[in-house]
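Mind having a look at this structure? Questions to follow.
Removed: one protein chain of the complex. Kept in place: all other protein chains.
A, B and C label the chains in the order they appear, each numbered from 1.
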Amino acid sequence: MVQVSADSQTSTRIAVVGATGYAGGEILRLLLDHPGVKSGELSIGSLMAGSSAGTPVSDAMPHLIALADRTIEALDLEKLAEHDVVFLGLPHGHSAEIAKQLPEGMVIIDCAADFRLRQQSDWDTFYGGDYAGAWPYGIPEMPGHREQIAQSARVAVPGCFPTGATLALWPAVQAGLIEPKVSVVSITGVSGGGKKASVGLLGAETMGSLKAYNTAGKHRHNPEIVQNLTEVGGEGVQLSFTPVLAPLPRGILTTATAPLAAGVDEATLRAAYEQAYADEAFVHLLAPGVQPQTQAVLGSNACHVQVEVDQRAGTVLLTSAIDNLCKGTAGAAVQCMNLCLGIEETAGLSIAGVAP
Amino acid sequence: MVQVSADSQTSTRIAVVGATGYAGGEILRLLLDHPGVKSGELSIGSLMAGSSAGTPVSDAMPHLIALADRTIEALDLEKLAEHDVVFLGLPHGHSAEIAKQLPEGMVIIDCAADFRLRQQSDWDTFYGGDYAGAWPYGIPEMPGHREQIAQSARVAVPGCFPTGATLALWPAVQAGLIEPKVSVVSITGVSGGGKKASVGLLGAETMGSLKAYNTAGKHRHNPEIVQNLTEVGGEGVQLSFTPVLAPLPRGILTTATAPLAAGVDEATLRAAYEQAYADEAFVHLLAPGVQPQTQAVLGSNACHVQVEVDQRAGTVLLTSAIDNLCKGTAGAAVQCMNLCLGIEETAGLSIAGVAP
Amino acid sequence: MVQVSADSQTSTRIAVVGATGYAGGEILRLLLDHPGVKSGELSIGSLMAGSSAGTPVSDAMPHLIALADRTIEALDLEKLAEHDVVFLGLPHGHSAEIAKQLPEGMVIIDCAADFRLRQQSDWDTFYGGDYAGAWPYGIPEMPGHREQIAQSARVAVPGCFPTGATLALWPAVQAGLIEPKVSVVSITGVSGGGKKASVGLLGAETMGSLKAYNTAGKHRHNPEIVQNLTEVGGEGVQLSFTPVLAPLPRGILTTATAPLAAGVDEATLRAAYEQAYADEAFVHLLAPGVQPQTQAVLGSNACHVQVEVDQRAGTVLLTSAIDNLCKGTAGAAVQCMNLCLGIEETAGLSIAGVAP
Partner (left out) sequence: MVQVSADSQTSTRIAVVGATGYAGGEILRLLLDHPGVKSGELSIGSLMAGSSAGTPVSDAMPHLIALADRTIEALDLEKLAEHDVVFLGLPHGHSAEIAKQLPEGMVIIDCAADFRLRQQSDWDTFYGGDYAGAWPYGIPEMPGHREQIAQSARVAVPGCFPTGATLALWPAVQAGLIEPKVSVVSITGVSGGGKKASVGLLGAETMGSLKAYNTAGKHRHNPEIVQNLTEVGGEGVQLSFTPVLAPLPRGILTTATAPLAAGVDEATLRAAYEQAYADEAFVHLLAPGVQPQTQAVLGSNACHVQVEVDQRAGTVLLTSAIDNLCKGTAGAAVQCMNLCLGIEETAGLSIAGVAP
């Protein structure tokens, strides 16, 4: 837990940079219904952005009526430094520069990739530019992570695909129940592409269509998934990762297959997941026979997981569903903020999906 | 405000009948995040239904993980009577029979049409069967309604289309700013059709398609809209109502056109809406030039409204967006429950939409 | 009919300018399956465009495999003049400049608004810039239009909304069966917004959402609809036109309401439409009780129409469904080309929709 305010009578001030992007907007949606904000212990301070600076929130984010009278500000480091918590929702490569100019005690939750990778070689291969190092990595449900996050004033929020894939895979990898030659196909809603003008992400191009992209090792989330699985299972992970764009606004369904390790059966597999997630508020192993569906986690911070053995194929099928903008980004960001601030981890985060 | 519990130490027990329908499921989603339920002042009791009795909630409503261990019960009036609040989410025609067998002091919130119409002739024409009379009508934002609801233990939750149309129209009708010859086209998401097996509502039939239905006076929501407009504006309302089915899960966009009354300009019109909704938490007149969009109210209890004059046509365009399952049904139901129980009206109801 | 080739042994050469836009791409799709192209009487010549010049068709339009080896060329008037037929699928305001530099006998089918409006005042109000006059207007199903088109080497293809609205309305307006105070709500798929990068038309912004736009007289298709109705019914048309964006790739559902003229009943109304469309291949009055749905006309040149009287409201409801890119643009363009060339009007144009 971090001391965010010397003056106990003032509320903890939160700023969002990149406020009009999809990550920023979702962080704000969650904060507006956060009990800390409702009680006044937390308060929403500056909303900053790049090209949309000067835009009224009523134009940029008409779904956030409670902020309709606000105006998006340009990035202002001095002003930012007056806050206790800063969420960074910028494109990759901007966070490092900003973070190093902010006070040390300040809680910084970065939703970009800048501080996720622990190997510079991965950074160089998949991103390039200056390597900024790694911060505690924001999947509290991975072994040891919750503690690291709670003791830090800095968190790197994971990528959306790595969140879905890691939560589906780590218990099996850690327990050695599969050979770590994993084929992951992750199907995502279009908000994963971000809120920038683009022909390829037009409604007319994406509705009624399915398409794989950044295939065969080209997607930047590859090293992040490998890093997570290696962390729990050791070297030797071989990952084939295929992201697919599907016609829905939000949601990621991850399907992971891998060879079953010798002598493992479904009961053993199931037991490993039951144990891994027994005390977790947000990750749920579904009842046998029920497959995760993204609709069931829409707008929530929940991750639904299922495990199955395909005896004939000698493989395991591990599936998960998350809301890419919530547990996949903004929800994880708020969950990590709660941990950093010593607030109840689940505050402001629903586990009930907006279905149907 | 109704006294729901003689014993202040026990929590107010809430039952849902028709729990697995879309209205029932949404009521439960809202209740699960309701601060009253979180604090224990309210508690979720029996979940009853017809054909789905005996089904585990984990199967019927996988988005409600917090209730996954519950099982849907068959309708049991005796057991129902042990609750303080009952939500009825049944098909039309069942609520009256149940309601009359329940204790008088119990809060009953009916989501069906059974108690909405004040004229038996309307009931006979559009529904048929025994007429059960009318209960206080659950649009707290209509003049005088909030008070009626708060003093009653019975509320008839409005239809989803009447909610959207009434909130778009009543201030203009009441103030005589339009001639009450209104053409309403209301475009709805497919959850409006309910959760029953049907070829016409299959995904394959509805995705990628637009279709009007129950046109030219055939839709059962006609008399309800006329009743509301007549209540504020007097006799003489002529309504053309055209519902359209569109390929989205949730949301209703209502467009209403009517001849501008003599001498009225957009400023006058706008002022009437500003005044009507100045103190309302859930109904928002958008900034000039911003049209309502259903995405901006998804999952929320908000209704976004816009008003415009078309000088060339001599008409007014009034538009509104709601989530048909939330402000259009379950959100209104919870809002009315809050009023009946003397809880803060907005408790458990967000005004931030799950966009994008 | 126009003589397109002095040399009967060579095929009629067709060029498309703006080939990579949605109109251009759909024209090419239709031409590829046109019996004239299959037999060699027609041939697809140059594909020109602005910013996409130099792009392989395999990249720009992967659905047109038969043209995959072609490359998009830059606009070249000299080369264009070597063709017999030119389709112009450019943004508004470019066609006039190009057309005046092309040979007189050449068939030019313009999909933009440049030559649609017969009143300069309408052009000045809604478009602006130089007024280029009007060409024969490409709705062959309007009285007298088929003949005008067949005798011309120039056709102005109508806007998509005016096509849907006019086909739904003109028989009633011409026969005086309604008072011409018409409220039209036209719900369109997102391809209507064109293939240009834009945040507002992103999949994430449009899926799961409904939104009216260019409301209250602001949409440029207003004067075109009024022009068509005035042409058949005389002065006095008052139009309220509300376009709505809905989450489907293609399709326009038009709902039009108007006061019923005195003494008119549904049989009279129905008879007028039966007569108007009895010999039309593409416009179909549906059986009583069946409402048009856009899915049923997807990819086809058909327009489905329905008429109904709402006795209680004293109004008429006229509805139509078209594919905005086909009968609403490219299909009409090919239909007009067929007429200009003296080919069978229906050649290359299906009336069977790609449903479901």
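By our rule, a contact is a pair of C-beta atoms (placed from the backbone, for glycine too) under 8 Å apart; a residue touches a chain by one contact, two chains touch by 3 or more.
Please read all numbers here as calculations on a predicted model, not as lab measurements.
Shown as candidates are A:I187, A:A276 or A:I343; the residue that touches the absent chain is A:I187.
Only one of the listed residues, A:G128, A:P143 or A:G217, touches the absent chain: A:G217.
Although one chain is not drawn, the whole complex shows that of A:L67, A:L88, A:L248 or A:A333 it is A:L248 that touches it. Across the interface with the omitted chain, subunit A contributes residues 181, 183, 185, 187, 202, 204-205, 207-213, 215-217, 222, 238-242, 244, 246-251, 253, 255, 257, 259, 291-296, 298, 308-315, 317, 319, 321, 355-356.
One chain is missing from the display, and on subunit C it is touched by residues 22, 25, 28-29, 32-33, 35, 56, 58-59, 61-66, 68, 191, 195, 207-208, 249-250, 284, 286-287, 290, 293, 295-300, 302, 304, 325, 350-356. On the side of subunit B, touch with the chain left out of the figure occurs at residues 22, 189-191, 193, 195-199, 201-208, 247-249.
Note that in this section only the chains that are shown with their structure count from here on.
Among the remaining chains, C is positioned farthest from subunit B, on the basis of C-alpha centroids.
Per-pair tallies of C-beta contacts place B-C first. Subunit B maps onto subunit C through a rotation of 180 degrees [Cα fit, steps of 5, range 0 to 180].
Centre-to-centre separation between subunit A and subunit B, using Cα means, comes to 34 Å.
Centroids of subunit B and subunit C (each the mean of its C-alpha atoms) stand 39 Å apart. Between subunit A and subunit C the centroid-to-centroid distance comes to 45 Å (mean Cα coordinates, whole Å).
Each of the following residues of subunit B touches two or more other chains: 207-208, 249-250, 293, 295-296, 298, 355-356.
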